[in-house]
Structure formats: structure tokens, C-alpha cells
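Only one protein chain is missing; all other protein chains are in place.
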């Protein structure tokens, strides 16, 4: 059994981690911390977990965390980097769902997050937690920086194209929409049902923090610099990310083979599902599941390829991906505890 | 392994049965029939099941159905009663999710459904599939008539009160609301998102087919006739039933003990969860789970008791309840394949 | 032209008042106050009002308010009672959309709101702003206390029955559901889309502040004490209140005439629409309109009458009702500025 602690379990990635870990046959949940809710039963805050999680929230405490095999951080950015170094030094493995260790370049991190990075030396050690890209490195990692939600949907959609050199790298466009749970369990007027329901809007058009993360990842895949226009949107739904990706084909003769390119690229991936030609994904099909569903189309057989890619932002975009990384790190079957189909309708 | 067939798997109870059975460790899914979709891959119709269910729909065929251990009917009413008698004669166990065998009185059935019953003799044999009420009979049943969605939420909420004689049986009121999936996967204008979203309405106030089923069940519990006013509503959500139940207390001195009465009544039930005093259930906490969550309150300490009761109409109100019955019928642990927490948010 | 000021215009009743008053041909909007947003353009906060409202929010200031003909309070409770007395003394007419002056009994107010009332002497002067009940008094009123949202839907539904003595006054039940905008434009986790969408829950079952207001109003209509069980629910929609009302008929012979009783009772009301027998209202039909739509049914021809009543909580339940009262107070046609149909779909 893997002994597990969660730091910061009161948000949506926290409750989703709890849902998945509660049903994972190889996990023993030991601690879950929250400064604000210490002493309160987890199932009191999240009634869906009554009978499934019997823990109470506890005060964050480095010593307790050092009793476990792995610590998940489900915190806002700028929290994990404060205590992760001590855990890593103590030999505890860490899976960080926040943005603290996703960028390798500390200066870039600082320019987007507006503050100094607390432990830039660790950035080099951290493995980017996108198993479809870094599976072997994740197995050995001491510190995994789980890929963000938009970055997962966008990279999985673009990877076959950029890795195979099929699209112009300077003119990539990612138009993505997220359910409101992506904004977290925080009391903000903008995310009230009365504000966000029955409406759609773009946000962060001038620049969103997931942009450098995606560009870094795609550049790795392409082995060349990449320039992306990324426009996120808020959609009136709870869960789900839908990414619509546009690339200019470098060789339009390749058009006919694109379906095969995608199917081959992901042939062995348990959680990436390339849909049959002519069908398109919808976010509800992956609701609650760890799957990414993808389709590739060349509209009007012209020179622009369109990939549509869907994930559940709280599962493959956060908690599920973290568990997938944990399975790899501890030598378990990669799909352990993650094989539930989507909840549809 | 239990060998299973499903008749009529193209509706929402069908896809939900498939989701649950695909993850059930003791089940081998053998056949799923549909006249309209015969030959089509199930996962083509329901992309959430890609990789989980590899069957194609087949034409309904009595002989194939006789090869399995149990047949689920996920059909509209008036279908099961046409072929169930032959299956039961052949020794095949049947779990009917439709309304065909829920009422013991054929004349009553005919008055509500407007047509003759095809096999009234079987009504006596059929066991009403509400495990919290008829667990032992379900174990031995040849034919289980699963309780309907509203009837499940309403009966579980009223049962402790009527069984203990705590409320007046002539003035019961059940005000219930269902998500739109309760209306089925049928092309009806009323259930379009553009019609049903951001709106609420009552329907069937003059008389709804679940009324005689609930009255029959509560009368059984009370061992006396029961008179219920039942008003269903359509709520702008996909899943979930919320029932708000009103009863006039026969003895207001009992008020203080009601919480204890409910907790005791359901102490051993794996799927009924009485919430702590002072909290109230919400449908999202049971989304995708087989659980009923309940709360009991006496507003202003007056003489009317209010029970609020929530289920997922497709799980505890249909497919989950059917699997729970199957577990009982085949001697499996009652919770096998049904232990997932709700998907929340 | 009527010169108007609004105190506290940053909430949902505020923006709805602005929408209605901006289109009212007899109104000149002069001031709108907000401590938190003073100096900010109204249309910056509410982009739907760009080009319709050119004012900026200003600091609350008694002197400015005394320059206008009428002041609307769209504030939380406990604000209006602080400054209304000075305005009334200065001869300014006041329409309060909050709860400060709705209850005539100061002790009752204090027991429900948990603090002393600042000007109990004014309670006697205040006219309860439900035109269908107090039209003539509203015309002359110095201070109108607009009826609350639930109280409007519930009283309009019950009034014909209690005024005519057709139901038992001790066993009334009002089961009501509101859209989330009823909870106001406040940053609360419970009202996030991720929490409130695709879910339904009851709240305030033990006691809700609208209970004494409704009981006071119905007792006035009945000319006798009334006992009500009132259970509000939060529905996953933006606007709308749906009330389902249950009463025990005192004379079941009256059943056949109930439709006529309702139609006669509301024959001259411009904003109460009794639907034809056999049809039921839905909240979307009154979205954005000042109308209440009603239906009356006796299920199974038994002894319980069910009235379903819908309003838009922000219009007939708040801002529209306030404008209707203003029209009466200033001798305008009652429907002036309020004649738009509902926005449907």
C-alpha cells in the first residue's frame, strides 16, 4: 500500500483527488491538510465523500508529511515551492498539481507569476507530469510537476503534428474553453451561477499563464521554438475542457494520412483515444474519466488542420493525471484506480 | 461470472446500466438488444463507453436471451410484459426497470396505462425491487420489478415515518423534482435544452403514473391505506431527483426523536445515508452514485415534518438499483460494483 | 418626468431596476449610489447598460437624495432603516426593496433579523408593496415596502383561496424554488456555478425570513391567523421563482369552480395571468417580465388543491414590482414601462 498525504484538500482538485484515491486499491490515505478547515471532517465539507473518506483536515505539518510515501500538493501556486524542498530532501516523493515547478526557466516563471521563485534549483529536477510525453522520467522522478488543464488538452492535440513536423510552428492557434470548476472553489463574483451560466466569454486574451507552459512543452516535442496564440474561454458548464487547435500544414499532401498519424502516435496510450474519422469529441463523454478524446480534420481539404481535443479538467487535467503519475512512480499498472468510463449523460 | 443481457439499451437507463456493468467484477456482458440500432457498435452510440464495452447492438431474440443468467429490461413500459413470461418459464431471471410489473393490481395498472396487461398472472410473482423494503424476497425472486425513480426517493423518505405510525396517512404530500434525463433519451421538444434550461415547471399535477406505485408501497410499509398528493417537477439539470416530503405528525412529542428514528431505521443500509441534524442534501452529492441521502426537519417545531431526499434518478432510481437487486439475486455482496462516490462538483 | 435616485445599485435588483427605469418614458434617472463603486461608471460594471445608463455611482449622500421625487433602496436589509426616516421627513417618497419595513410588528422583525429595528415607528406608516393587495394604499404611500420574491409568488397563489375561505388555514404548505440570482450578487462559494449548477437542494427548512412576511400577508387576506410550512429550494437557473402551493379544501364541492374563482379574482389585474385549465406555468415564460402566471389544480379530484405560481424574482419579485408601485404612487398607468413580454426561449 502506498501511504499518501494531500496538502490543500479543500478545492476542486482536492476533492477530486480524494474521490479517486478513495477508490484506488493500492492507496492508504493518511493525511489531508488545510489551514482553514483543520479539525473539520472531510466528509462534512464534501458530503459526496461520506462513508468514503473518514479523515479530518489537519494543520499542515512537515513532520507528518514525512511519514508518507508521497505527498500531493493541491494548492494555489506559490505554496508548494515553500515546503517541497524539505520533503524532497527527506526522500519523500512529491506530485505537485500547482504551477510552481512546471516551467524550467525561473526567469520566465517569475515574469508570468510576478514574484521570485523560492527554489529555482529544484526546477531542473522536476519532471513535467504529462505521461504521454515523459513516461519514463516520471517513473524515476522525485518531484513531478503535473501538467495544467489547458496545457494537457492542447499538447495532446498538437503533439503528433509538431513532433512529426507537419505544421508551421510559428502560427499555431489554440482556442480553448473550460468549465467553471477550472477557476477553483473560490468565492468570486465572476464565477457565480448568475454570472457564468447561459453565457460564454473569452478571458486572458492578452496573455494567460498557461501560454509559456504550452510553448515550452510543444517546443520540446518539436525540438524547435514554437509560437502559439492561446485564447481561453469560460464556458457555462461545471467540468470539461474543449480545445480547438489550428495549424497550417507544411505539406498538404500529408492531409490524407493525418488520421493514421494520430492513431499510430497514440496507439499504446491507455488514456488518449483518437476518434474515428468523421466524428468529433464532446466534453461530456469524458466527464469524470481520465481520458482525452481527440479528432483531426482538414476543413474543406484546404491547408489548415483542425484538432479538437477534450478532457475533464479535474481528472486528466488535474487529479487523474496526478494519480496516473503516482502509478508510474510506484510501479503500479498505469490505469490502476483510473478505469472508470465517463459519466454520460 | 454472471452472464448478462440487456433488452433495450439505447436509452439513458441503458447506457447507465452499461457503465455500471462494464465495471462490475462479476459480470460478463453478453448481449444488448435494440431493434433500431441493431448492428451498430454500442461505443459508437455512446462514445463514453469506447474501450469499455465492445459489443454491438443485436436484434431482440428470445433464444439468445435464454443463454444468459439474467436479463435486464431497460425498455419503455409495455415491452417487457410481452416476452418476460417466456424467459421466466425458461428459468431465466429477469430484472425489469420499466413499469410493467410494479403494480400488483392489474386493474389499477390498466387504469393508469390505458391498455390491458399482457400477463397479469405474473404480477403476483414479481418482487418489487426496492431492497431497503424487500431485500429477502429479492434474493429469491425470478422477476424483479425495479422501483421507479420518484417512487424510490419518496418511499425511502417516508418509510420510517409511515412504518412507525408517526404521520397522518391521509394527508401526505410529495413535492419532487427530476432532472431532464428522467424523461428519457427521446426526441421531444419539451426536453430540448432551449426549452428546459433556466426554467422550472410542474407537470402531471392532475395525476402521474408513479402515484399508484408510491401509494401501494407506502401502504405496504404502513400496513394501512395511504393517500398521497404527488407533484413532480422538471428541473433544469441532467440528473438527480430531489423529493421534499410533508407529513402531519400524529404525535408532536415525537419531534425530538425523529433524527434518531431515521438513523436507526437505516442503520444497516449501505445505500441510504441519513445526514446529520441541521444539514440538508443536494442532488449533486449523489450524482453518479447509488446512494440516497436524507434529512428530516420539523420547521419551527410545529406539527409538520419535512423530509428531503435525493437520489441520482439513473443510478439509485434505475440502473444502480437494478444492479443492487442483481447482487442480491446472485448472492454477491450487495455493494459490488456500486461503491463509487458521487461525482462532485 | 419623475426624478429618481437608487441607493445601492450594484446588486441584481439594482441592475434590474436600472434596466427597467432606463426604458421608462416618465423617469429621469438622477443618482445611483454605492459606497464600494463610487466614481465608477455604471455601464462599466454592467456592460449590458452601455449606452442606456450614463451615470456613475456616487457616494451615498442624504442631500442629493432629497433633490429627487422618489428614492429606491436596493440594499441588503438593515441599510434603508438607517436613512429612510430623514427622507420621509423631508417629504421624499421612498420605495424600499429590502426587508426593513415589510413586517408591521417590530418584535417579530427583531426575532427574525437578530437586531433591533432602527425606526419601529415608521413600520406603521409603511405600505406593503403588493399592488394586487394594497393598490389604493400604495397610491398614497410615503414609504412602500416592496413584497419579497417568495412572498409575492406565494401570496398571489394563495390569496384567492384564503380570501374566499376555501382552504384550511392551519395546514398551508408552500414549496418554492428560486433561481440563484435570488441569493444576490455576492461572492459566496455556495452560489458558484460549480456548486449550484446541475443540482437542487432545499435550504432554510427550519425557518426562512420570508415565512413571517407571508404569514402576515395571508392572515390579512384571510382576516384570520394562518399557519404555513414554507420550504425554499435553490434551483440551477439564473432567474425565476416557482411556487407549488398546497391547501386542504374546506369544501370539496368547491373543486369544480376553482378555475372560475381564480379567473374572477384576478380579472382586472394587469400582471396576474391565470392560465387555462389543464395548463401549467413555467418560469421561463415570465423571464424578464413583470407577470405572475398561475394555475390551479385538484389532483385526482381529492381534497387537496395545488396552485403553481411563477414569477421572475428580479422583476415581479423585486424591481418590476417596485416600478409598478412607483407608477401607482405618481398617478401613471400601472403598466408604464413594464409591458415587455417574457424572453423565451
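Order of writing sets the labels: A, B and C. Residues in every chain begin at 1.
In the analysis below, a residue touches a chain if its C-beta (ideal position, glycine included) is under 8 Å from a C-beta of that chain, and two chains touch if they have at least 3 such contacts.
These numbers were taken from a predicted model, which means no experiment stands behind them.
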Touch criterion as defined above, residue of C:232, C:247 or C:288 at the omitted chain: C:288
Full-complex contact with the absent chain, from C:84, C:99, C:197 or C:305: C:197
Touch criterion as defined above, residue of B:198, B:273 or B:303 at the omitted chain: B:198
Contact set of chain B toward the excluded chain (per top definition): 12, 179-181, 183, 185-189, 191-198, 236-238
For chain A, residues in touch with the removed chain: 171, 173, 175, 177, 179, 194-195, 197-203, 205-207, 211, 227, 229-231, 233, 235-240, 242, 244, 246, 248, 278, 280-284, 287, 295, 297, 299-300, 302, 304, 306, 308, 310, 345
Touch list for chain C against the chain that is not drawn: 12, 15, 19, 22-23, 46-52, 181, 185, 197-198, 238-239, 273, 275, 279, 281-282, 284-289, 293, 314, 339-345
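Throughout what follows, only the chains that are shown with their structure count from here on.
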Size of the rotation, in steps of 5 degrees, that lays the CA trace of chain A over chain B: 180
Centre-most chain, if every chain is reduced to its averaged C-alpha atoms: B
Farthest-lying chain, centroid of Cα atoms versus that of chain A: C
Interchain centroid distance [CA atoms averaged], chain A/chain C, Å: 45
Between chain B and chain A, distance of the C-alpha-averaged centres to the nearest whole Å: 36
Mean-CA-position distance for chain C and chain B (Å): 38
In chain A, residues with contacts to at least two other chains: 12, 181, 185, 197-198, 238
